[in-house]
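After this line comes chain A, so read on.
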Amino acid sequence: MTMETKTEADLHDIRLHGRGGQGTVSAAALLALAAFEDGFESQAFPKFGSERRGAPVEAYVRISSSTIRAHNQLYTPDAVVIQDAGLLRSEPLLRGLKRGGLIVLNGEQPAASEGDGFRWLCLPASEIGERHLGRPLPNTVLLGALAAATQWVSLAALEKAVTNHLSRKGEEVVKANIEALREGYESPSIPTSPPISAPPQPRFFKGAAGAVSKEEQAR
Partner candidate 1 sequence: MKQLLEGSQAVAEAVRLCRPQVVAAYPITPQTHIIERLAQHVANGELDAEFINAESEFGAASIVLGAVAAGARAFTATASQGLLLMTEVLYNIAGLRLPVVMVCANRAIGAPINIFSDHQDSMAVRDAGWVQLYVGSNQEAVDTMIQAYRIAEVCELPVMVCMDGFLLTHTFEPVELPSQAEVDGYLPAFQFVRTLDPARPMTLGGASEADNYQPYRVAQHDAMENAQAVIEAFDADFETRFGRTGGGLVQGYRLDRATTVVLCMGTLMGAVAEAVDRQRDQGKAVGALRLRCFRPFPVQALLDHLKVAQRIIVLEKAISIGAGGIVAAELRAALQQAEMTIPVESVIGGLGGRDLTPAVIEAIFQQAADEKIDTQNRFAPDHSVNGEVQHG
Partner candidate 2 sequence: MDKRDPFRHNVLTSGHRACSGCGEAMAARMVSDLIGPDAIYINATGCLQVFTTHNQQSAWQAPWIHSVFANAAAVASGIEAALRISGKETPVVVQAGDGGTFDIGLQCLSGMIERGHDILFVCYDNEAYMNTGVQRSSSTPHAVRTSTSPPGRLSQGKHQLKKDVISIMAAHHMPYAATATVAYFPDLKAKVEKAMGIKGPRFLQVLSPCPLGWVHDSALSVTVSRLAVETGLFPLVELEHGELTGVMRLAEQRPVDEYLRPQGRFKHLFNSKNGAIELRHLQALADARIRRYGLLDAETEWDTDRAMQSERHGRGGYCERRSHGS
């Protein structure tokens, strides 16, 4: 038995922060699902441990053009998504974030962040979420903004992920979340500068005729 060799180029690491009940882990799963829909390999996992409503929650996403072998923790993200700006006061949310890394924040940019070498994308995601969902849920709004700023995943893939992931909760919920997602994607605060890094090249595309090759499946 042998395992084929791999490189871990084109790997994007994203860390999501929120509070229990804000759908942080769901957002990570949606993002990974969308990346997968786009033809990338992806992985999502929560910060392991007990879940308590209201407590700080972390989740992680890896997106890559090749098989993701790693099952250890993620320390140096390329982007951080923050669902609750209040957490900035108490948690080291930017730890390990790479230079020039992206922060997608639900709220206003902290004054002290000027010239910190990161790129801040700030939007009132709870308000947008409340308008669409009737509850101040920021997660899909922030995902839309992240996708627009990075182009790591497509809007279409995110919409598909939302549709699949939330189908059990009914059409209304799916529709409202897609609207929230779109508004996040079209947020005027998205920087017009080029994406943070070139999107990875998909290694395979899933077609109707099962275009995934045998070799790909075997990996």
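Brief remarks follow.
Everything below uses one rule, namely that contacts are C-beta pairs under 8 Å (C-beta built on N, C-alpha and C of every residue); 3 or more make two chains touch, one makes a residue touch a chain; residues count from 1.
With respect to how the candidates were assembled, all candidates are chains of the complex that A comes from, given by their letters.
Because the structure is a prediction, the values reported are computed rather than measured.
Touch with chain A in this complex holds for only one of 1 or 2, which is 1. Note for the complex: chain A touches candidate 1 at residues 1-3, 5-8, 13, 28-29, 32-33, 36, 41-46, 48-50, 68-76, 96, 206, 210, 212, 214, 217-219.
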